[in-house]
Every structure is written in C-alpha cells, then in structure tokens.
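For this view, one protein chain was removed and the others were kept in their places.
Going in written order, the chains are labelled A and B, and every chain counts its residues from 1.
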Amino acid sequence: MSEPVKKPARKKVEVDPRFVNYKHVWVFIEAERGVVHPVSWELLGEGRKLADALGVELAGIVMGPPGERTRAICSEAFHYGADLCYLVQDEVLHDYRNEPYTKALTELVNTYQPEILMLGASTLGRDLAGSVATTLATGLVADCTELVIEAESRNLASTRPTFGGSLLCTIMTQRHRPQMATVRPRVMAMPEPDTSRTGRIVEHKVTLIESSIITKVLEYIPDNLQDKPQLPFADIIVAGGRGLKKQENFQLVWDLAKVLGAEIGASRPIVQAGWAELDRQVGQSGKTVRPKLYIAAGISGAIQHRVGMDGADVIIAINNDPNAPIFDFAHYGIVGNAMQVLPALTDAFRAQIAQARKAG
Amino acid sequence: MAEKFDVIVVGAGMAGNAAAYTAAKAGLKVLQIERGEYPGSKNVQGAILYADAIEKIIPDFRDSAPLERHLIEQRVWVLDDASHVGSNYRSEEFNREPYNRYTIIRAQFDKWFSEQVTKAGGLVICETTVQELLMDGNRVVGVRTDRKNGDVFADCVILADGVNSLLAKKAGFHEELKPKDIALAVKEIHFLPQETIESRFNIGEDEGVVVEMAGKITAGMMGTAFLYTNRESITLGVGCMLSDFKKQKTTPYQLLEQMKAHPSIKPLIAGSEMKEYAAHLIPEGGYEAIPPVYGEGWMIAGDAGMFVNGIHREGSNLAMTAGQIAAETLIDLKAAGKECSARNLKVYRQRLDASFVMKDLKKYRKMPEIFHKSPQFFTTYPELLNRAAHTLVKVDGIDKKTKEREIRGSFLAARSLTGLFGDAFKLWRAFQAR
Partner (left out) sequence: MHSVVCIKQVPDSAQIRVHPVTNTIMRQGVPAIINPYDLFALEEALRLKDKFGGTVTVITMGPPMAEVALRKCLSFGADDAILVSDRTFAGADTLATSCALASAINKIRENMPVDLIFTGKQTIDGDTAQVGPGIAKRLDYQLLTYVSAIREIDHGNREILVERRAEGGVQVLRTKLPCLITMLEGTNEMRYADMDDMFRAARYPLKLWDRVAAGIENPDVVGLKGSPTVVGKVFAPKPRSKRAEIVETIDNDPKNLAATLLAKVFTQHPKLEREIARLAK
C-alpha cells in the first residue's frame, strides 16, 4: 500500500468463484500465556456490528494449551458478543510462535471458510496476520481505524491512515476471501460484557508435532508493569506538547496529573527531546488511548497526534493559538498560556476534589 | 587513502556544479564534495535561473532540468505601510521559446545539475564536509574532510563553498567579511495548489511572475524583498544588510512576518502552507569587496568569491559562469601540461574580468556605497511615492496642476531640492558608470 493514490478508483468486481461459500465474521482472540489482549474484546464489539450488518455469525478463534483456562476464554468471548468459538487446544500452542499458530489458523480458515478475519495490530497479531494472509494469498489491511460493510457489494471497507497519517484511505479486498484486517488496541470501543450470553464451542484438532517445529521458546521475561506507564488503559491523561517550551515546564503536566491520579502523555517532539519516555508518546507512532478525560497542553493537534487520542470521551485543550487545529476536535478549549493555565487548573481540580471528599 | 585527482571541487551549488561538470566533461579526474545530504539540500530554496549562463554549460538543459515556470511578468513595487505603487512589465515576448528566465527550486535543480556531473564522469561525495585545505608550504595540495581517512589530494582545488567561505578564511585567503558587505536574506516557501497560483497571478500553466519590492517593508534598512511563483508554491523573501539589522535591532524573521501581513501581499499567499524558513547570506559588497580569487593550487568561484550582483539579485548565473571559467582555465593548463601555480592561474582572473561577471560587478560597483550613505531610498521616498500616487489617483475635484504642486511640495519638505537632485544624480551615475 505504499502508493495508494496511484491506484485507479475501483470498479465492480465479483468474488472469485472459489470463495462464494465463504461466510461469517471471525475475530482471532489473542491470548499470550492465557492473558487475553483487550484488543480482542474490542474487535468482538466491532465484529458484532459487521456480522449483524451481513446477517451472519460472529466467531472467536481461541488457541492455546489444553486446559480450563483456554476453555474459559471461549465463554468470555461469548460475553463480549461471539456466537461461537473455534477452539484449538494443543501443548504446542502454549507460547505464541509463528509456525504452529499460522498452520492452525490457516487450516481453520480453509476448513470453515470465513469471509472476514480480524486480528489485533499487536506484535502477535501483526506477526500472525502477515503470515496467514500470505499463505492464503489474500488481502490484509493493517491498522484499520474504521470498518464498515459496503451495502451493495457486501465487501468490507477498511479505512486506515496512509502517508504518515496525513490522509486516510479506504481499502477493499474484492475477489479474495477472507478479507483480513488488523486494528490497533483502543481504536475501537470496549463493549460492555454481557455475562448471561453463551455460545457454541467447535473444537478442532490440528496435527502439530513439537519435534517438527523449528523455533523454540527458551524463556519468557514478563515486563514489570510497575515502572511502565500504562497509557492505553488510563482513565485520565494529561499530555504536554512543544508549546510548553522548556523541560522545566513539563513539570506542570506532572503536577496536574498527580492531583488527578492521571497518566502523563506527550506529543512526539517532547519524547524526541527526551522530556518523556517513548511509552508516553500518544499518536500514530505511539500509543492509542481512550481515556474518559484527555487534557492537552501546548499540543497543536497534528493529525498524527489526533489519531492516537480523539477516541477520548472528553478532550480539553489548552493552546495560546485560537486557530490551533486541536480546537477543531477538542470538546473544551482554553485559549491561553499553558504555563499559567495549567497551575490554575491544578488548583481548581484540587479544590473540587477536596470538596467532593467532604461531600463524601 | 592516497588517491589523487586533477581537481577537487568543494561545494555542489551553482558554481561548484558548473566547475565540476565542465571539468569532468573534458575528461579531467574530478572529485566534488558536498556537505549537504544531497546537492541542494543545504541551499536556499526558490530562485530565478537565468538561461544564458547554464545554456553555455549544458545547451539542452531545458530538456531535462527541473524548471518551475518561465517568467512572463516582472512587477516592481515600492511599498508603504499599507499601500504600494508599482509597475508591471508583462510581454508576450517572454512567451516565445527559448525562454530566458525561469523560477527554480534549488533543492531540485542542484540535484539535477549534480546528476549531470556524475553522468559526465565526476565523482560526487555528499554528506561530507571539507574542514580545511591541505597545504604544502603556501601551496594547496588537497582537502581534509570530516570523515575517517578523510584526506584527499589534487593538483587544484576549486572553492565553491558559498558565501563567507570558511575554508578561504581558514587558509588566510580572505579576511573576515564586513557586515556592510553581506546581506542577510530569509526565505519561505508557501505551498498552494497550482490552479490557485495561476488564477491569483493571472498566469497560464508554466508561466511565472516575479515581484521585486522595496520600501517600508525593509523598515528603513538597505534591502529588497521579492516574491517568485513556482509551480506549486510561492517563494517569499526579504534581504537587508547585516550591518543594518544590527543597527535597527530587528530580526529578518520580524521583517518577513510584517511583509506577509502587508495588504498587498497577504491575499497572494492566503491559505497557503508554509514549508521552510531558510536564512542565507548574500555577499552584496560588489566589485569593491571581491577578494583574491586564485592562488597556488586553488581558485575560488561563486558566492565564495563574492560574485553577486546585489542590484539584480543575480548570483547563480555569475556563480555558474565563474565556475565554468575556473574549470576551463584548469582544462587549458592541463592540456598545455602546465602546473596549477598562481602564475598560471592568473588567467582565471583575466578571463573573469573579460566576462560579464566582472563587467556587471564593476558597472554597479558604486551601488552598495550609495545605498549605505542614503537611507532615504528606503524610508522617505517610498512614503512620498505612495502619497503622491494616492493624491493623484484620488478623485476629489482638485485639478491635477495643484496636485502636482502639492506633491512637489511634499517632496521638498521632506528633503532639500539639492538633496533630491543629488540622490537622483548619484543613482543615475551609478547605473551609467562603465
């Protein structure tokens, strides 16, 4: 997709006869060592809409070592909207490895023939999606920000940023099936789980022989999450940009965040200047976030930053330029000097919270 | 590495490329060293190319060179705070091929020019800075670059490293430039859709306009401003003498901002996307300021030699011609089996003197000085001119004779009669001078 603009506008194209029977929407449920990546639930929420639009079933694909935990993932999947789950259990699938997972997923697709297959754009999802798509010789659209069914053709129209985020383009896989797409964490909303929902489990046995798998996992070193910022799932984020001018001023962001119990975010220039670590970068080449409140101080709101944060419920922007693009999509704005407004906000919130406490 | 070349050309700007191309084409073993990531990357964007100079070097340049628009209209504006009087010269003449003036984007043109050097057999090395000249006694024998094993040797080194040549200074060929001899120019490129530019300036595809400006925008400092139309962008800039910036305590950037806000200019760039902001020195000292241009095993060309015609803001064409002449001098010496001693390289200066390079510079030699001595060219006159125009244009039942009297009066009030005549005369002489 390096040159989308060059491609001609599409004309009506029928699905290749080989694929006419491909039906249903699939979501690969990504579980690294039994821990499900939230992006999978977000995808089920999105998949539900697509399945309903097509009038077909939504299936979750669950793979892992034999045992309760793996099974339990299926019932969770039902809570988040799946009608059924295809379950592959095998010791070989204990850790994620490209070879066996690709083999298993490819075999499932060829056997049960879905028309849409979605994966999270995580390190695991991208690794797997790229291999499966190539093996199946079908189209794969990475990092989609919007997925809709095109009424007349029943094709999946996947929208994604292109050219460094300065543009969006809509991409379709017309002749091939399944239509594959990856979506980054937090781009889609997290659905409310419905614990009363249940569904069918279709067990599928894939012949996987450890001795014939070349890559071995010697060790898995979990990140220690304490000292790592968890922006994607933070409820409140206070973010600073180049408008703060000096590194000292970035402290003002910390001050406000402390009062709010919020995470600290930053625009790319700030990260590049070394005022904040890479994990705090919000945007296209950083984290995508969906907090309940996002406060942006001295951030212009360039598209590459926006795509990372305009899923926030409430966006407050502080910028001394009334024409800064961020005011085009923020909910509330203060036109003023961040160096003065931030401390004022910090005091105001502090007072507010103290009051709320007294109120009990 | 003890590799030895016939000539090392420092810099891949207009002068350097002209020299390297000419020498390589004649079969000399040429090494060209450019500090920028690619030729043109370090150069002020957007300029006017005068065909004659490049044509003498690459006759069919029009077939492959990245040219923006050929100029069909020249506007000269004298600006007051909120108005301007100006003259347009637009002629179908300019639409007859071969065209003789084009707007170019330096980044692209220099890259193309450098490709021609490579095609001609020259070896071009970029992202490499020449730090000093390697001397053997008082003789230049090569250059030291900022890379490991960075010494390279040659019979002759052509310095085309642009204005304020650090190398020449380091080697003691120049003394420090005087602020009164250099202008500081700032440029911005404003991107607009091609159609927008063509409708705003009332020009067809490939047609271009230049606006040369003087007056209040330079805030009373000696200098001019300019605006060129490129294909998808407008080049906007203003330049003033370094000395004046010091005096007036303004920055070029402030000037540029004021300029963009000027009611005569604002609508032309409205809705555009500003890309870069480049500052660049232009030697404006003119003929009087030209340093020695050759010595034992070295020649100097282009801005490095202060070959810029301040009045017409020509430079790249003088640079190219100088570069070409330098190379030709070398080619002849090689053919004659002569060494690159100062005595033999003297020919370079003689040929320069015989060429339009020095002729022009000589012709305008007195210009800079006059402007320095007479700030009124940039303060009082613009105001008066605009007021005069305004009075004339306004229809208010006053007969033209009275108006003219008013105008004359205002001029006299501002400056003594002798002063006026004096200025006029000085200017006239400067332009006539041979």
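Note that in this section a contact is a pair of C-beta atoms (placed from the backbone, for glycine too) under 8 Å apart; a residue touches a chain by one contact, two chains touch by 3 or more.
If you're wondering where the values come from, they're calculated on a predicted model, not measured in any experiment.
Student: Which residue from B:Val7, B:Ile57, B:Val152 or B:Ala225 sits in contact with the chain not drawn here?
Tutor: In the complete complex, the chain left out is touched by residue B:Val152.
Student: Looking at B:Gln108, B:Thr250 or B:Asn344, which residue reaches the missing chain?
Tutor: With B:Gln108, B:Thr250 or B:Asn344 as choices, the missing chain is touched by B:Gln108.
Student: Taking the full complex into account, what residues of chain B touch the chain not shown?
Tutor: Contact residues on chain B toward the absent chain are 1, 3, 37-38, 41, 45, 105, 107-108, 123-125, 128, 145, 147-152, 189, 191, 193, 231-233, 271, 273, 275.
Student: I need the residue numbers on chain A that touch the omitted chain, in ascending order.
Tutor: Residues 1-7, 9-10, 13, 30, 32, 35, 37, 95-99, 102, 122-124, 126-127, 129-131, 133-135, 137-143, 157, 161-176, 214-223, 225, 235-236, 259-262, 278, 292-293, 303, 306-307, 310, 313-317, 322, 326-337, 340-341, 343-345, 347-349, 352-353, 356-357 of chain A touch the chain that is not shown.
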